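Sharing a structure, written as C-alpha cells. Questions coming.
Of the protein chains in this complex, one is absent; all others appear in place.
Going by the order they are written in, the chains are A, B, C, D and E; count residues from 1 in each one.
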C-alpha cells in the first residue's frame, strides 16, 4: 500500500509534514521549558534510532526530532509515554491515551523563561504557572501562543505572543529601613521607568509609572523595599510576527492574579470557538480580535472574572506594529 | 577560604549568578539551535552529577543547567569540551582553550528556526548560516542578539532581535508553466501581502509588495513559480523587549546576500566598540543606535559592503515600539 | 488547417433582439444547418468562447439567445447588427424530434431553458399536425425575466401554453408558482404516446421529471438537455464529462433513463 | 537632655556681611569661646546641618563665612539680622597659635581656606609683635571671588600680604597666578623659626606644602586644616575618619607630618 | 531467443545525440537545480538535453513527459484585430526518453485527443506525429509506482529501448531510422529490456460493469473532502490527465492584438466546472476525488476498454497531503466488495 496519511491528524499528533517526502519530525512539548534530565535519553534514542541523529531545540522550548519515517509514529508515541506522563499527566493535563502521542498541536508549547528557579530578576516560578496553564488549556487545536516571563525584561519575548504573562512585583517600601542610598532611585531611572524619586531623604513611588519589575527590591541593601508576597501579573495580548502585520503584544491587564490569567485564557478559547473563521481552522486569535474588535474580545475574556482591587484593564489598545505595505522608505541601490 | 568570585568573569564564562547563593547555572550554546543527539548525555551527566537533575531549555535554544556549585565550574568546563568542539570549533569558531568553557557570553546564542532542514516554508538552511555567523562573531562580550528565521513567518521572532535575518525567496515566474489556477494569487492575498494579481490568465507580481516568503512556489502545482537558486536575505535590526521601550526590529536591508549579512554584523561590533557607553559594559546595541542616530550606525554597518543589484537599504527607520510612559489608557478598576 | 476543429467562422450579426434586461437574441448569417437542441461555440477574439444553444434557425441564419452572465457575454452585449461573432459548430446530438411526431409532446422549459427548445416549439408551431397534442409549460423567476414574450403570446394561440413565474408582481395577472405545480394540470390521455422534454436549471429538471414520473410518465419518455462548462465542445477538454459521458458528444440532450444516472 | 551632644543652640544673627556673590559672613550672638581654627555645626531646622569654620570671634559673638554651595547654605542665604541659626560646638582642635608666637609665621590660604585662618590673621594683626615676621599669601580663583577684601586691604598695610588670583580680569591690576608661584617670593630668613599654615582645597594644600618644603621648610613646621564631610562632629558618624584619625576629634588642624600620611 | 543490441560508452552515445539533434529535439527527464517546490530541493522534469549525463534515470520525474506533446500553455491562434492565425510548429522531429508507463500513458492521450468524438485534436496531432519514443528500461519500482497492477509496466512501443548504467548505455534499436547510427560505434550485445515485475504498491482495480449509484455518495469520499486541498498536483503530474481550458487574452502592450490559447486544467482544481452565471459542480473536494478515481479506473475503461491510469504513481509522489491514489483504489475495491456482499 502507498503511504496514505491524514496530514491534519498527523499534525494534530505533533508530527510535522516536512520538506522530505515520507519523513516527519516529532515535536516534544516541554511546558514551561524545564524538564528533568532523565528524559534526555528518550529523546536521544528516538533521534538516533528513528530520526537522523540530530535534534532541534524549538524556539518555544521543545525538542524537534527530524528525519522520522511516518510509519514509526505509533511506535514512537509509545516510547514517549514517560515524557507525556512526566511533563503532562503529572501536572494534571488530561490526555486520554498516554501511548497515543500528543493529542493536539494547535495550542503551542507554553514557554517560559527560567524564572525565579534561577534568575534574580524573575518575580515568580514561571514553569510552575506554565504547567498550570498547560493543564487548563491543553490539549487544544486552536492556534494560540502563550509565554511566561518572570519580569518586564521579557527574555521570553512575551511581547510576541498571543498571551504574554509578565511577572509584576508589588513592591512595598518600609521607609524606616531606607538609608537613602538612592540605589533604587538611580537604577529605576537608568534601567526602568523612573517611577522612583528621592525626597526628604526617602523614596517616593509613582504607582502609575511603576511596571513592577522589582529591581528596587534587588538593589536595596537594607530590605526597605520588599515584595508583597501576593503575586501579580501583567497580561500582554495579541502580539505576533507573520507575513501581514508583525506587532508587539500590548498590555490588556495589569496587577491581576494567577486565577485571572488562567480564566481569561480559558475564556479566550470560548471566544475563539465562537468567532473563528471556520474556513481557516488555524486562524490565529490575533486576527480574530482584529475582526471582532477589541471590545468583543474583552467582554468574552473578562466573563466571570473577578478582578482584584489593584487590577487595571486596558480601555482600548492601539496595537500599531507595522504592515507589509512595502517600501515607503526603501530605495533600491543603484 | 570564603567563596570569592569575580562575578564578571564567571558570567563571561557562561555561568550565571543565580538567586541561590553559591550555586550557578551553566549555559550551553547551541548555535542555530540544532545539535547531534550524542551530546545529550553530557548535558544529562552535568545536570545529574553537578546540578539538581533538571535542565532548562533557554529561549535562545541553548541548555541551562541549574544548581551547580561554583566550585565545579572548572571541572564542568573540561566535561563540555566535546560540545565546544562539536558545536563551535568544528565550525571554525576560535576558542583558545577548549577545556576552559565558553570564553564569552555577551553575544548571545545565535538562534535559528528549524529552517529548510525540515520546514517547507523556510528559504534556507538557517543553522548553517547561524554557524557561519557564530564563527564571525564569537567569542564576543558585547551584548548582541542575533536570530535567523527561514521565512517572513518569523517563528524565531527575529523581530525581537538586534539582528534578525529573514530568508527571502527571489521567486521567478515561468508563465508558460502557469495553468492559471490562481492558487498563488489567492494565497498571497490571504496569507501574505497581496503582491500577486491575476491578469489575462497569468500572474503578475508587484515587486515592491513582495516580501519574498516563497509561498507562491509552495502553492504552485506546476512549478511555474520557482526560487532563484541564489539566496537573499532581509536584515531586521534593533528590536528588543526590556523595561524601557519594547519595539519591533525593522528592515534595514532587503535582498542582500549572506556575505553582506555577515559583514554588516561584523561591522556593527566595530561600531559598538567605538560608541558604547563604557560605564555600561552591557549596553545593548539598540540603545547605542538610539544615541548615535541611525545614520551613524548605517555608515559603519555598510563600510566596505558591496550591495548587489537587487539590494534595498532603509533610508530611515521609524522604530516606534512603545514606551513605558504608563497608563494613558489604563484605568484602575473600581 | 481544414482539419483544425478549433477554428471558428466569422459570422455577421443580422439582427439583435432584446428579450429581457439581460437576455438578447442574436441572429447571425450562416449556412449552418443545426439540429434542434444543438449548440455552437461562440467567441469574440481576445475575450473568450462559450457554448451557446441555438435557439432558432432558418435559411441562412441561426439565432442564439444570450444571457449577460460573464465576461464574454458582457462583451457580446456591445455588438450591433453588422458586427461579427466567431462561431464554430454546431455540436451535440440535439433532440430526436422525429420520435416526437405523432405523439403528445409536452415541453417544460425553465428560464433560459426555453432557448434550446424554442426551435422545436417553432417547428411544431408551424407543423402542429405532426403532433397528437402539444403542451408547453414555461416558467421564469419573475415577469421581467420572461423570454420570447411575443412568441409565447403567438404560441398560446395555437396550443396549450402555460406561462408561470416563481414570484409575481403587482401588475402580473398570470400564473404564479413553480413549473412542477403546473405539471398536474397538463392533461395526458395516452401515457404510452406521450413525450416530455424538460430543459432548465439542474434542480428544475430533476423535480419536473419527478413530477411527470409521479403522473405515470415512464422515464423513457422524458428528455432533458444539460448545460455544462465546455472549452472544446469536441470531446477533448474534459470539462463537460460526467462519468463516461461527454455532454458535448453524447449530449446535451439525454433521455432521462441515462440522465438520471449521470452524477456529477 | 543635658548630655545630648546633638542639641544645637539657637543663636541670633547680629550681622550679615556680604563678601562675594556667593560668600557671606554671619555674626551670631553667643558666649562661645572657640579656638582659632575650630568649627561649629550650623543648622537650620528641617533644612540641615553642616560643619562651618569659625572665621572670627570676639566677646559675645562668633563669625562664620559661609559659601552658598548646597541646600543648607542656600537657605542660610535668605536669613537676615534678627533671624536665628542653630549652632553646636565648637569642635575640633584648632591651630596651636601659642607655638607660632615669636616665630616667622607664613599663612597661605586658598579661597574659602582664608576663613578658618582669618581669626589667626586678625589676632596677629592686632598683636603683630607676638611674631618675628608675618607673611600672608592668599589666592582666589578670580577677582570676584576675593573674600574679606576690606580686611586684606587693612592687613596689607601692616604686614606682607600677597593677594593673587588664578585668572585675572581686564580691570585687575594685582597678582595673577597660583599661590605656589608666590611661595618663592616670601623671604624666609631663619628656617628653624618659621611656621607655615596652609589652608585651602586639598590639592592647593598639597602643592603649597611641597613648595615650602622645596624651599627647605621642614614638615614639622607646616600646618594644614582639613575639610571633610561630617554628620556628628563628635566622633560617631564616621564620615570624617581617615585611617585611625577622626578629623572632627583630632583635626581639622594637622601638622604636616601627620597630614601627609592621612590617605583617604 | 537472442535479441541483438548495442552497448556504447556515454561519450559515444553523446556523439550520436549530437548527430540526432540536427533533426530532432531531444527530451528527457533532467534536473533543474534548486528549482524544486521546497528551497534547496531540485526539480526533475522534462527538458531538452545535450548529453546523456543530463538524463536523470535514477529518480522518477515529478512531471510526466506529456507536456512535450500537450504543452502546458499552447497558443491556438493569434488574433490581429479580427483576423486569426494558427502558429507554426518547429520543423524538427522529437525524441523523448521515457519509461514504459509513460509510453502507455501517451496511448491514453492519443485516445482522448485523436479518438474521442469525430474530431482529431489538430494541435496534439501535429506534435504527436513527430514523436519517437526512447524507452528507459525500468526494472525496479520507485516508491508509489503501481504500474504492474495497471498493466503500465510493459510496452514494446518504442524506437529504441535503453538501459542506463553509470558510464554506458545499452540499447535495443527497433526503429530502422536509427539502426545505422549505432552499428558503427556500438558494441553488439545481447540485450532485451527488462520490465518491473512487481511493485511495492499493488492495487486491485474493481471489476464492475456498472458502478453502483451508492458509490457516488458513499462516505468513503467524505474523508477526501477533509484531506484534499484541491491543489491539482495529481492532475498536472499525471501522464494521462488531458483536460484543458481555453483563454482568450488581449496583449497588455497592444490590446488590439491577442491570442486564444489553452492551458492545462484539472478536475481537482476550483473552477473546473464553473459555468458563466455562477453554477458549478463537485464543490466538495471528495467528489472531485471520486470523479478522478472513477475516470482513471472505471469510466474511461467503459469507453475505451483499458483503464486510463497506468500506475506511474506521480499523483502519490506529489500530493502534499499524502493522499494515496493507489490506496484510494484499494479502498474503493473493498467498499465495492462489501456492497456486493451486502447484496448477497
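The criterion applied here is as follows: a contact is a pair of C-beta atoms (placed from the backbone, for glycine too) under 8 Å apart; a residue touches a chain by one contact, two chains touch by 3 or more.
Since this is a predicted model, take the numbers as computed values, not measurements.
For the omitted chain, the shown partners it touches in the full complex are A, B, D.
Across A:95, A:181 or A:307, the single residue that touches the chain missing here is A:181. Set against the missing chain, the residues A:116, A:193, A:241 or A:268 yield one that touches it, A:116. In the full complex, subunit A touches the hidden chain at residues 116, 120, 122-125, 150, 167, 169, 175-183, 199-201, 214, 217-224, 226-227, 229.
Residues of subunit B that touch the chain left out of view are 1-8, 10, 17, 19, 21-22, 70. The chain not displayed touches subunit D at residues 1, 3-7, 10, 43-50, 67, 69-73, 84, 201-202, 227-229, 231-232, 234-239, 241, 243-244, 246, 248-249, 261, 263-264.
Keep in mind that, in the parts below, only the chains that are shown with their structure count from here on.
Using the contact threshold fixed earlier, the set of chains in contact with both subunit B and subunit C is E.
For this structure, the chains sharing the highest number of C-beta contacts are A-B. A straight line joining the Cα centres of subunit C and subunit D is 123 Å long.
Taking the mean of the C-alpha atoms as each chain's centre, subunit A and subunit D sit 66 Å apart. Contact of a single residue of subunit A with at least two other chains is seen at positions 17, 19.
Within subunit C, not a single residue touches two or more of the remaining chains. Of all possible chain pairings, those that touch are A-B, A-E, B-E, C-E.
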